[in-house]
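A single structure is presented below for examination.
Entry: chain A
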Amino acid sequence: MTEENKFEPRIVAFLCNWCTYAGADLAGTGRKEYQANVRVIKLPCTGGIDPLFLIKAFERGADGILVSGCHPGDCHYNSGNYHARRRWNVYKPLLEFCGINPDRIQFSWISAAEGAKWVETINGVVDTVRALGPFENYQKLNTIGSDTSVSSETG
Partner candidate 1 sequence: MSKKIGVFVCHCGTNISATVDVEKVAEEAKKNNPGVSYTTTYKYMCSDPGQKLLRDKIKEEGLDGVVVAACSPKMHEHTFRNAAIKTGLNPYHVEISNLREQCSWVHPDKPTGTEKSIDLVRMMTEKTRKDKSLNPIKVPVTKRALVIGGGIAGIQAALDIADGGQEVIMVEREASIGGHMAQLSETFPTLDCSQCIMTPKMVEAAQHENITMHTWSEIESVDGYIGNFDVKIRKKARSVDLDLCTGCSSCWQVCPCKKIKSEFDMGMGNRTAIYIPFPQAIPSKPVIDRENCILFKDARKKNIKPNDSKVCRKCIDACPIAPVKAIDYNQVDEIVEEKVGAIIVATGYKELDDTSLYGEYGGGKYKDVITGLQFERLASASGPTEGAIKRPSDGKEPEIVVFIQCVGSRDPAKGCSYCSKTCCMYTAKHTMLFKHKVHHGHAFVFYIDIRCAGKGYEEFSQRAIEEEGATYLRGRVSRIYKKGEKLVVLGADTLTGSVVEIEADMVVLASAMKAQDDATKIAQAVYIQYDKDKFLSEIHPKLKPVESSSAGIFLAGTCQGPKDIPETVAQAGAAASKVLALLSADELEREPVVAKVDRSPPPVFSTCIGCFYCQKVCPYSAIESEDIKARDGSVIKTVARVNEGLCQGCGLCAATCRSKSVELAGFNDEQIYAEINALEFN
Partner candidate 2 sequence: MQIEEKTKIGYYPGCAITMGSSSEEYGTSVLRVAEEIGPELEEIHDWNCCGASSAHATNHKLSTALSIRNISLAEQSGYKEILAPCPMCSQRLIVSQNDVEEDEELKKDVEDAIEMPCNGGVKIINYLELIKNYCMDEIAEKKKKTPKDLKIASYYGCLLLRPPKVLKFDDPENPTSMEEIVEATGATSVDWELKTNCCGGGFTLSRTDVVLKLTNDILECAADAGADAIAVACPMCHANLDMRQKKIGKEYNRKFDIPIVYISELIGLALDLGPISLGLNKHFIDTESVVNAFA
Partner candidate 3 sequence: MKIKITTKELKSDFAEEVKKRSGIDVKKCYQCGKCTAGCPVAYEMDYMPNQIIRFVQIGARREALTSRTIWLCASCITCTTRCPKEVKIAELMDVLREMSLEEGLANPLEKNITTFHEAFLNSVKKHGRISEIGMIQEYKMKRPKTAMQDLLVGPQMLSKGKLSFLPHNIKGKNAIKKIFEKCK
């Protein structure tokens, strides 16, 4: 159990440049403290996120992922975030198929003005994933080898 307590989830956040990244900056400007488990990757738009990026991140050891962009209707590129969401609907079964509990991937809309929401969201994601425990499927894959079958978390 002590092992459990020590678990610190590793979170990757894919953020759009215009809204959420700026929102995260604002949290900084406002000196709003949050859990340090997150590593941010900035993209012009969440619509430009290839779902394979997410799978790759899990493969590299992430325990959870946040994708966050502008509010609907506020997208810097008009409709990018909408596409992101739609694509997510298409790829969700794919991720589940890959043995990834969809709770490990969260989406949110955080505008450049919502520093506090960023803090709330990121803390939420960290807590959720902490509760889910480490995502070990891919690590096992890497370390043990291909002969071990991967048990699906979602089952």
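Per the selection procedure, all candidates are chains of the complex that A comes from, given by their letters.
One rule holds in what follows: a contact is a pair of C-beta atoms (placed from the backbone, for glycine too) under 8 Å apart; a residue touches a chain by one contact, two chains touch by 3 or more; residues count from 1.
Please read all numbers here as calculations on a predicted model, not as lab measurements.
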Which one touches chain A in this complex, out of 1, 2 or 3?
1
Going by the contact rule set out above, which residues of chain A touch candidate 1 in the complex?
10, 12, 18, 21-22, 24-29, 31-34, 36, 39-45, 47-50, 53, 56-57, 60-62, 70, 73-80, 83-84, 87, 111-113, 119, 139, 142
